[in-house]
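For this depiction, one protein chain was excluded, whereas all remaining protein chains were kept in their positions.
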Amino acid sequence: MAGQSDPHVSLFSAEEVEFIAEDEMVEIVPNMTIERLNFISGDFGPFLPLTVNQVPLWLAVALKKRGKCAIRPPHWMSVENLTKVLEEERDSQGAFQALPFHYVEISRLLFDHAREDIPDIYLVRSLIEDIRDVRLHKVETSLEKFSGTSAVKIPNLSAMEVNIIRPFVGRALQAFYKHDNPEKIPDIDRVSSGQSRVANSEPPRRPLRR
Amino acid sequence: MASYYDIDDILTEEELVPVVFHKAANGVIIDPSSETNSVEQGAKVELPLWLAQELHWRQAVSISAPPCFNQKTRLEIQADAACVDLRSRCPYFYEFGCKILPLVGDKTIEILLLSAFKIRYKETLTKAYTAAYTATSKVLTLLTREETNLYEAAQSSMAAFKKWRMGGPRLQRASVLGRKRKPVN
Partner (left out) sequence: MHGRKAYQLVKEFASGEKGQLKPFNRELFGRVLEECNEHHGALQSLIRKMQEEGLDVQTARNADHYGALIHHLSLTRNKRCLMAYMYNRAEIIRVLAWKVGLLHELPEEIQEKLSDSEEEYFKDHAKTLKSYMSQMGLDVNVDMVPPKDPYIKVRVLEDVGGGIILSDKSANFARHSMHFLKRTDAEQYIARGLMEELTS
């Protein structure tokens, strides 16, 4: 990953997480006949007008941009479902509601490219933003509870949410581990070389590490 | 184990520690109170950690806890860990502490480090994800290097996410080029 050389950037960039999300399948309704398409990732089609097809999101967006199809918003993106999720998200303090792993990226791509295919788009968009904010706030609250070396389990966290907190959580856990168990991570190189030097009083030789 | 090339590790080892020489050493000017270019046995000197620890392992010096782990700092941390200016005491407070521990054999430093980190971690977290704190905020000047790294990790991934959410050009000028120069007209 491009970010790897820079410890300050998450392992994946948001664009890369989005790229991975583009492999998720969505339903499209073509408005014309298109022959079978052969790609490295698989064969799709043939497409007939008004016949529902399952395609990866990237293909759906590409066809949509060229005016060849409508995208069917996934069921979880209905106002009804999102309202329910938001309520439950607000009610349950610790737990996260089950949403698609890539809900942030999928919804963003659909808002960008298929706005006319989403009924009540403004409401849907603000519901998703509210859900995301509530969840991010919850993540922060649960991170505050860290107090030592214990396994951290946060079920139902989505790809983008994980990606946002990864650089911080990784470092924080490492620090907790280090200060919680100093004896577990002995400075092997130093300790052993130090002792051997004392023991036989050799002239100082510093082993070149790496 | 930090890497040989680790910049932070190198900087941590430059922190000064008080030592007492058990052996004399000739031909070195490291004791400012000495008039000759040598160190007497029993001389009390402040040495950077990299030198002190090696001499300690060879039983040439004994090390005592540096001022940043003194009673005053401990009391301040116990009183209100979040508000203590650790950076001015030692920019690498935690790493330095971990390195000093085995040299001075003081187990209470270990407890001090963990309890300070636990409390200050929460503060760092809240600040990192709250937009109200900008890079110039005064509270950030209290953070040690380790804490600043944490803070920056949280901030930069959040900023990257927000940028993605806003959309806009995906390809951009490489940041390694530094600030944009004025185009020559």
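Should a chain be cited, it is by its letter among A and B, assigned in written order, with residues numbered from 1 in that chain.
In the analysis below, a residue touches a chain if its C-beta (ideal position, glycine included) is under 8 Å from a C-beta of that chain, and two chains touch if they have at least 3 such contacts.
Bear in mind that the values here come from a model prediction, so they are computed numbers and not experimental data.
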(request) Among B:17, B:55, B:68 or B:84, choose the residue that contacts the chain missing from this document, as touch is defined above. (result) B:55
(message) One chain isn't shown here. Among B:10, B:75 or B:139, which residue touches it?
(response) B:10
(message) Tell me which stretches of chain A touch the chain missing from the display.
(response) 2, 5-6, 8, 13, 15-16, 18-19, 201-204, 206
(request) With the missing chain put back, which residues of chain B would touch it? List them for me. (result) 4-8, 10-11, 14, 23-28, 30, 38-39, 48, 50-51, 54-55, 58, 60, 167-178, 180-181, 183-184
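What we mean here is this: only the chains that are shown with their structure count from here on.
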(message) Using mean CA coordinates as chain centres, what's the gap between chain A and chain B in Å?
(response) 32
(message) Which stretch or stretches of chain A touch chain B in the complex?
(response) 7-10, 13-15, 18, 108, 112, 136, 140, 143-144, 146-148, 160, 163-168, 170-172, 175-176, 178-180, 182, 187-191, 194-195, 197-198, 201, 204, 208-210
(message) If we count contacts the way the header does, which residues on chain B are in touch with chain A in the complex?
(response) 1, 3-5, 53-54, 57-59, 94, 98, 101-102, 110, 113-114, 117-118, 121-122, 125-126, 128-129, 146, 149-150, 152-154, 156-158, 160-161, 163-165, 167, 170
